[in-house]
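What you see is the complex with one protein chain gone and the rest in place.
Up next, chain A:
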Amino acid sequence: KHLQERRQDGAAEGSARQQEMEKSRPLWDNPVQFVFACISYAVGLGNVWRFPYLCQMYGGGGFLIPYFIMLIVEGMPLLYMELAVGQRMRQGSIGAWKIISPYLCGVGVASVVVSFFLSMYYNVINAWAFWYLFHSFQDPLPWATCPLNSNRTGYEEECEKTSSTQYFWYRQTLNISPSLEVSGAVQWEQALCLTLAWLVVYLCILRGTESTGKVVYVTASLPYCVLIIYLIRGLTLHGAVNGLIYMFTPKLEQLSNPKTWISAATQIFFSLGLGFGSLIAFASYNEPSNNCERHAIIVSLINSATSIFASIVTFSIYGFKATFNYESCINKVILLLLNAFDLEEGSLTADNLNEMKDYLMATHPQEYAQLLPQLKNCSLEAELDTAVQGTGLAFIVYSEAIKNMEVSQLYSVLYFVMLLMLGIGSMLGNTAAILTPLTDSKVIATRFPKEVISGVVCFINCIIGLIFTMEAGNYWFDIFNDYAATLSLLLIVLVETIAVCYIYGLRRFEKDLHTMIGRKLNWYWKVMWAFASPLLIISLFIFYLTDYILTGTLQYQAWDGTQGQLVTKDYPGYALAVIGLLVASSTMCIPLGALVTFVRKRLKRERVSTVA
């Protein structure tokens, strides 16, 4: 009987331990998957459409100096810290910060809220990329020519005023309304593309790390293949060298402009995706003995290298587009003069244009004076100077360059597939930041399987995302893009750094890292975490606040169809309220979390004391 009891005891314990092990954390198949996941998340659309703009605005090649300094002072240390926290605590952002200090659960919640906002609007970009991708299978490309007007005697009026690529973006893709107040209806085509984008994201996160780990092989490496193809194509384009020379000649006087340094710091900060909780989530699926120090350095270096690589491609495309437009402008002037004065074809060329203009002015002064308002002064510098960033660069400038290439359909498909890979890679990180705390919490994870939780999150995001498919949707998109994440993230990362260094204790953290990695922590990391990075973040925070306060009312760019260009307008009251709500809802989580924990502890202590 005694033996049977022993065996039953053993069996009961065995089944309990079996349950414990089945619920143990899923892991990446190998460290490469983890590195690829981080790269896929960090290398996103910002590398392609924000960094080239910054490079152009703040001194060309000279911008690389503040950029690299900020990478070393701010980027690498903060990235290493987040990865180390995730790997050590082996929980999503809420659980990890709760372990560091129960009063800091608000930080984790704030991260989840910011990630939620981000995933709401970010997938709309993937929807647009799908839209353009599906339209690339036509000859000629739909944005290459203007559509005809109703009686087929000319082109659509709005398209005449602006270019065909801008018309395709503003009218046929977004169907944008003249201002934020005019909401308009949901565009069913965009809604379909958004649904497809969310289905794709759901497919990738369905099985957790099992599926995500395989997907990131593709989303991390495919963009590089396309960038290399574009680099070769871009450098061989006519006029590409103009762009490269113009952009990369360093204008070192910009280094004395404080905005240069602030932009470099901001770009490094947001490009690595710190503070969303995605990095913590990814690192929590690591083996405890993973060398996250090495991986942090690798990921941050690859991210910056990709930015520079992408900007070389972008500048060569700029140069091509600028040269093409300049030559078209010159040809238009030549044609105008030829037709007005009935000169022989070929007598006016780009080289002798100026002399001939003077000659014509001298010989036929009256007709020339009549013609003068139509003769535009074509300038290559002016074309190169048009600095664009964001969706304008990705969808207007690039598609304009693509339509002028040979075999444009192929390049168009490649380019939009690349945008999709970059966007989906970042979405995987965002959704991981939301799902990991949900699947970690026992309350939800025991009741619902993983697939259901992911499905519900994707579904809610998709429904809310339909706001961005309305006619005024792009204006709301800009609101979310500019305000949902900026201030909140700075605050979150600041609190994170202070928490790790001073609340958890730098010595204790150093010991944990020593157990995990097996190497002593370099003094460099300690100095950065304790002093340099927090100071930098505080200064960025102060700068942003003063910028918001000084500019007074916030304004946005609205598309005016009658003029065919963007006009500046003020935000209406309710939009400002939404902005305030966005910023407040994530930042308030931090003090609220501390307050709730404090109150709970007080109540428990009172209950214990009354019981005792």
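Definition applied: a residue touches a chain if its C-beta (ideal position, glycine included) is under 8 Å from a C-beta of that chain, and two chains touch if they have at least 3 such contacts; residues count from 1.
Going forward, contacts and distances are computed from a predicted model.
*Asks:* Can you match the unshown chain of the complex to its UniProt protein name from these: "Translation initiation factor eIF2B subunit alpha", "DNA replication complex GINS protein PSF1", "Collectrin-like domain-containing protein" or "Asparagine synthetase [glutamine-hydrolyzing]"?
*Replies:* Record says "Collectrin-like domain-containing protein".
*Asks:* Touching the left-out chain: which of A:184, A:449, A:505 or A:572?
*Replies:* A:449
*Asks:* Looking at A:39, A:54, A:159 or A:193, which makes contact with the chain not pictured?
*Replies:* Of the listed residues, the one touching the omitted chain is A:193.
*Asks:* Where the complex has a chain not shown, which of A:346, A:373 or A:518 is the residue touching it?
*Replies:* A:346
*Asks:* Given the contact definition stated above, which residue among A:135, A:332 or A:569 touches the chain not shown here?
*Replies:* Once the missing chain is taken into account, the touching residue is A:135.
*Asks:* Which parts of chain A face the unshown chain closely enough to count as touching?
*Replies:* Residues of chain A in contact with the hidden chain: 4, 7-8, 10-15, 17-18, 20-22, 24-27, 130-131, 133-135, 137-138, 145, 147-148, 152-154, 192-193, 196, 199-200, 202-203, 206-207, 211, 338-339, 342-347, 449, 451.
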